[in-house]
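Submitted below is the structure of interest, expressed as structure tokens.
Of the protein chains in this complex, all but one are displayed in their positions.
Here the chain labels run A, B and C in written order, and each chain numbers its own residues starting at 1.
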Amino acid sequence: MGVDLAVTLGSVRLNNPVMLASGCCGYGMDMEPHLDLNRLGGVCLKGLSMAGSEGNKPPRIWETQGGMLNAIGLQNIGVSRFLAEKAPKLRTYGTAFVANFYGHTVDQYMEAARALGEEPALAALEMNISCPNIQEGGIQFGTDPASVYKVTKACRGATKKPLWVKLSPNAADVAATAKAAQDAGADALTCINTMPAMAIDVERREFRISNKVGGLSGPALKPIAVRIVYQVAKAVTIPVVGIGGVATAADALEFILAGAKAVQVGTALFVDPQCPYAILRGIEDYCARHGFPSVESLVGQVKDGAPMPKCHE
Amino acid sequence: MGVDLAVTLGSVRLNNPVMLASGCCGYGMDMEPHLDLNRLGGVCLKGLSMAGSEGNKPPRIWETQGGMLNAIGLQNIGVSRFLAEKAPKLRTYGTAFVANFYGHTVDQYMEAARALGEEPALAALEMNISCPNIQEGGIQFGTDPASVYKVTKACRGATKKPLWVKLSPNAADVAATAKAAQDAGADALTCINTMPAMAIDVERREFRISNKVGGLSGPALKPIAVRIVYQVAKAVTIPVVGIGGVATAADALEFILAGAKAVQVGTALFVDPQCPYAILRGIEDYCARHGFPSVESLVGQVKDGAPMPKCHE
Amino acid sequence: MGVRPYTVLHNERRGPYCTLTVGGEVEPSEPGQFYMVRGDWGADPLLPRPLSILGEDPAAGTLSFLLKVVGRGSSLLFELEPGHKVTALGPLGRPFPMPPAPGGPPVALVGGGVGVPPLVFLARRLAAERIPYAFLQGARTKDDLLLVEDLAALGTPPLCTTEDGSAGAKGLVTAPLAVALDAGLGAVYACGPEGMLKAVAGMCAGRVPSHLSLEARMGCGYGVCLGCVVPISRGGARVYERVCQEGPVFDGEAVLWE
Partner (left out) sequence: MGVRPYTVLHNERRGPYCTLTVGGEVEPSEPGQFYMVRGDWGADPLLPRPLSILGEDPAAGTLSFLLKVVGRGSSLLFELEPGHKVTALGPLGRPFPMPPAPGGPPVALVGGGVGVPPLVFLARRLAAERIPYAFLQGARTKDDLLLVEDLAALGTPPLCTTEDGSAGAKGLVTAPLAVALDAGLGAVYACGPEGMLKAVAGMCAGRVPSHLSLEARMGCGYGVCLGCVVPISRGGARVYERVCQEGPVFDGEAVLWE
């Protein structure tokens, strides 16, 4: 059909706009029995920290209407084991691997960025800032523009790799955190992480997940994520990656039309690990049907009209 | 069965904990062909402003997975027409009517509170603070604790009626806005209003609703709402009313176990206007089965264990 | 009235259209009214779907609709088999105003696509009251012409137009309407795509009353959500009225086409 599927996010070129979301595809290879990673635009690996984490006590997940809660507790093998055991295998693939990472202090973030920044298998680093800052009383880094600026700036100085910042939907003004990340030198923004949420087993009067609170993901989240992508894409000049409930080509196109250059697929992989193929085919077909020569030419093409009013209901 | 269904929210006594949500039952009487209002705990009326509002241009609603978006634009007949045409009829009912109101400046809020505060048909006033503050650059009142304090304090001085504040889920730290409302003299807190969200028709590349952004309501929102009710009930001493995706008795019980003294039913009324009856029956049956003599004795009874960690995923 | 349970009695499919008949407790209704209909498919989709009444028999406890597959909700209704359960709330909305008793000039019923069913219900009432009418049906192709035999069986076969000329006269339904208007009509009743309704309103304006049944996305269907409004001119002022409550039938001269 001759549609150019490649998209460029700063210095990172993806073969196509469909990526796998962090936490939903393990360390990449884990998807191999089900999916050919080389057919994807990119793969965001499970969130890594310097120390690693054993994760939360089970039960860790619960299904809700149109979505699911998870409180995995960022279980991971730690940066050094990742670099020693996993990264070498990733070097043989022809897709863009993005290491998702986090910390509980600015220093922990910096250290992780520095160590991961040396790994040639990685096309970019994605900072997960939806984590509690233990130095600032446990408030999430991601909800406060000043903290976002600080932690992004610190990591920016620690690595030469492209640095993506994954925004939390839990900020009152996501555009402000987006601008803070851009000002601090982020190369791209990933929108969005999960929303904190809760479910209770009323018969037992117990929380459905041991952590009480889990992150809401899946189709239920999609309209919130599309709104945030639209707002953020208007507020910044760096590329935006859309994520939240993408399961079909139409979902991905919503994000792209709202202003995302690429999308990530998370929860939908649990329903069908090969859904990225169908998403990609659907995007290609859409471009052909609507006369768009490339995915890039589709970015932000929703008919805009008047600026967005602030009131609803 | 002898279960005491009544609940007390400050000076307001509800016959039972099931209320109708603002914007989902018109001015109360509109439900009459389908529902006997006197069997309900209470009824929150469509949001009123001094000037009234013609509302937003259609299309105003769109359905999403597990929920819906609305951008009605707070269409309402205005406080004076409400008092003249609607309120007198409400005086004949045996349920608690709560007038939901809003403004775009602190003065508009105050005026509405003052005028509505004189109406004997009203058991309480519910402030909708998810509105843009036109004096503060359009930032929502509800996302900033200082604004919440200011507008609540102003209304508190303007009326003797019980004053409920309906919180926006869009605040980074809802507990902080909850405390601000309590400190300013709120008698109860309603959690939560809709989340700003968006949907795009990819074939036409147009927004699904003319306002671009709409409020997400329905089951998709429930886990977010339950989490907020739990957080807020821990943070304040005034009663909390739970709302967001309540469609069944189990949903209502989740909110009550999380700390809500009553619940409001919104979107579910569109699926079945009589669902409040089934919800009420289910709550009564649950209390009987589990040996709770009253709904009051059930409030906040989820097994709590350790304090809520701040991390998820 | 509350939502009532119904059982599917039959569901006849033809292309993307189906005629769905359900049985249960049925309140008497008028042509132009509608029901909010839903199967027991959980939360996807959540909201019920508005469907015009094609026919009803309160004594027998039956109710029928004609629908077209356009999305997930209508597909699920299309796939219903006899014995399956649905729930429905209705009858809702304001019906077509009946013309005064026989003796006046004939009326015209102008329909296209899934706008046809409420007009067939109306035609049945008009035939029963011996009020003369013309039924003008426009469609894209002959496969989109609906209920032609049913209409013929009432004694007045429809006058059909198709855009591709595959049945009836080639062209739009406004052509025979112009002829009928010139011959003299007491009123025009129309339901169908917005373009058609707008043209009908324009042609009737100042000459003869037009009663248009409008569509809008609906939340509740019974007047409480304010989701379904359309701009209407009322006493010179532009106001939003609810399709589910003040409508779905509106006076063509009052509808503001924005």
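Here is the rule we go by: a residue touches a chain if its C-beta (ideal position, glycine included) is under 8 Å from a C-beta of that chain, and two chains touch if they have at least 3 such contacts.
If you're wondering where the values come from, they're calculated on a predicted model, not measured in any experiment.
Checked against the full complex, the one of A:G67, A:P145 or A:P169 touching the unshown chain is A:G67. Checked against the full complex, the candidates A:G55, A:G117 or A:P132 give a single residue touching the omitted chain, namely A:G55.
On the side of chain B, the interface with the absent chain consists of residues 65-66, using the contact rule stated above. Residues of chain A that touch the chain left out of the display are 23-26, 30-31, 33-35, 46, 54-55, 57-63, 65-68, 70, 72, 75, 218-219, 267, 269-274.
In the full complex, chain C touches the hidden chain at residues 41-45, 72.
Following the convention adopted for this analysis, only the chains that are shown with their structure count from here on.
Across the assembly, the mean Cα position most removed from that of chain C is the one of A. Put simply, the C-alpha centre of chain B and that of chain C have 36 angstrom between them. Remark: chain A and chain C have CA centroids separated by 47 Å (rounded to whole angstrom).
Taken residue by residue, chain A touches two or more other chains at 65-66, whereas all remaining positions touch fewer. Across the assembly, chain C contributes 43-44 as residues in contact with two or more other chains.
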